[in-house]
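All protein chains but one are shown at their positions in the complex.
Letters are used for the chains, namely A and B, taken in the order the chains are written, and counting of residues starts over at 1 for each.
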Amino acid sequence: MSTDVADRTRRAQPGARKPPAPDPAINRNRPWLTEGRRRSLTGWGFLLPAALLILVMSFIPMFQAFVLSMKTGRGTNLEFAEPLWSNYARLLSDEVFKLTLQNTFIYLIIQVPLMLILALVLANLLNDPHLRWKGFWRTAIFLPCAVSLVSYSLVFRTMFANDGFVNDALLGIGLIDGPINWLGQPETARFVIILGLLWRWTGYNMVFYLAALQNIDQSSIEAARMDGANAWQTFWHVTVPQLKPMILLTAIISTNGTLQLFDESWALTRGGPAYSTMSMSHYLYEVSFLKNPNFGYAAAISFVILVLVAVLAFVQMKVGDKRD
Amino acid sequence: MIRRLRRLPGYVFLSVFALFSVFPLYFMVVSATNSSADVLDSRLLPGTQLLENFAKLFAEQDVVSAMVNSFLIAVGTTVLSLLLCSIAGYGFEVFHSRAKDAVLAILLLAMMIPFAATMIPLFELFANAGLVNSLIAVIVPTIATPFLILLFRQATRSFPHEIIEAARIDGVSEVGIFARIYMPTMRSTYAAAAVITFMTAWNNFLWPRVILINNDVQTMPLLISNLSAGYVTDYGVLMLAVLLASLPTMVIFLVLQRAFAAGITGAIK
């Protein structure tokens, strides 16, 4: 909160009286456009441009995709399926789809909490007024997400090559006996993807927390310190609760991003080996563009992703968004 | 002294994470100065091929026009997106009502659908409007994002409602409150949103590559994709292109970072 705002708040206080309670007797004679209605309409006016654009750019195509998900056929020879949900039924017997679903959830369960905790800890460290070289740390940790995907995938592939930097280093300190084929085995390949995601997105989330930390009340932290709370207690009992809206936001965004994960799966491993790192969105892309195009089926996959994200977001909101 | 020691684990943690973050970037910079064979050999020292790589890249590709296009797209998207989404986010929070909350919940659904699924209907839409190959067609689908609306709405929660009430009593119009009080106050949120939007727009790949059919409207990510599409890839040149493509986003971040820093300093005072 800048001093500017604080001043204005203070100035506002003396005059901050509530509008008089409406008297039911005169209510009948009031014009249709009451203060409340006018304000509500203004509110709708604020929402309308963005909402309309989203309607046209997302919802109408989304509806078209839904209709598509009930059609079947290759290329442009699409006809309504019999029964209509047959593309969805098909998913249940698609071993590759099940594998991509499993992969995606492995990423989600391991990477998202790890990343958010790391980001929170980093942001809190950076918010320490006594920390030195603040700009340097912040810049270094955030920069990865400014890098385009090609370079990042190329760098990671080079680093995790058989005779690459990582194997050389591990061999050098004697942790392993022979080179590990990082991207050639399912488990290690998944590990590299998770590492890649952490590398690219931790700083991104950290920036959110930093921005949110600016808006929280610094004096509450000072007060807790004065009361003898240690750093951890202050962090957990004072800072985190105030960051709750932002933690909720980043959790939803990251869940959404992970369930729609495409870039890393595509650029780092091409989904291999043997589909063991392929994400659902990557599979959707394959079914649409790389294999014999089956857009009805692809649309069905996209709706499964949509429902999963929606359910998880709903759960997260219920857990985290109590207006108390 | 004890205070200092207590911070030591923090410094160690930051150092390890910063090294982890910066190393791949270092590799990218170094590789831009090396020959293709050296890059494949993961050489970690600066080389002497920078000028050759430069010459080759600029001879092969129209880097300048790709940079300009990427820039127009990223700036256009950022400006429009911030304006539109902050207005909406503000509206959702300040004029909060059940109906509007429901609308927001519905809008959020839009963020959850994979882009590949809506791409073909969108392409039809823009093709029918005669906008294939136009920068407008690249920008318009990405400016109203539920994500940014949500970001501004969440951020607005920490914006004191008393200020709004006071301004209303002082007779400031609703638009005036937004433009003259809210926007300047929320500058750190705007800065974060700008960095994020600019980066997303700059690196956007799938949609531009479908809707931009001519080469004179190519963007940097498309150019990079072309560089690695041949039978023989020159990795030094590729890394140089990637470095050039990454510079603007890094610069934007560094510039806007000051807006964050100012906000933080102001809060501590």
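Going forward, a residue touches a chain if its C-beta (ideal position, glycine included) is under 8 Å from a C-beta of that chain, and two chains touch if they have at least 3 such contacts.
Keep in mind that, in the parts below, contacts and distances are computed from a predicted model.
UniProt records the chain missing from this view under the protein name "Extracellular solute-binding protein", selected from "Extracellular solute-binding protein", "Thiamine pyrophosphate-dependent enzyme", "protein-glutamate methylesterase" or "Biotin attachment protein". Touching the missing chain, out of A:R38, A:H237 or A:K291, is residue A:K291. In the complete complex, the residue from A:T34, A:Q102 or A:N162 that touches the missing chain is A:N162. In the full complex, the hidden chain is touched by subunit B at residues 36-37, 40-41, 60-61, 72, 75-76, 79-80, 82-83, 119-121, 123-124, 127, 130-137, 139, 179-180, 183-184, 187, 190-191, 206, 209-210, 213-217, 222, 225-226, 228-233, 235, 259. Within the complete assembly, residues 74-76, 90, 93-96, 154, 157-158, 160-164, 181-185, 272-276, 288-293, 295 of subunit A touch the chain that is not shown.
Simple rule for what comes next: only the chains that are shown with their structure count from here on.
Note on chain placement: the centre of subunit A and the centre of subunit B lie 15 Å apart, centres being C-alpha means. Against subunit A, in their complex, subunit B makes its touches with residues 3, 6-7, 10, 13-14, 17-18, 20-22, 24-25, 27-28, 39-40, 42, 44, 84-85, 87-88, 90-92, 94-95, 97, 100, 103, 107-114, 116-122, 125, 140-141, 143-144, 146-147, 149-151, 154-155, 157-158, 160, 162-163, 165-167, 169, 174, 178, 181, 184-185, 188-189, 191-192, 195-196, 199, 202-203, 205, 220-221, 224-225, 228, 235, 238-239, 242-243, 245-246, 249-250, 252-254, 257, 260-261, 263-264, 266-269. On the subunit A side of its complex with subunit B, the touching residues are 1-5, 8-9, 11-13, 15-16, 39-40, 42-47, 49-51, 53-54, 56-62, 64-65, 118, 121-122, 125-131, 134-152, 154-156, 158-159, 161, 163-165, 199, 202-204, 207-208, 210-216, 218, 231, 245-246, 248-249, 252-253, 256, 259-260, 262, 281, 284-285, 288-289, 295, 298-299, 301-303, 305-306, 309-310, 313.
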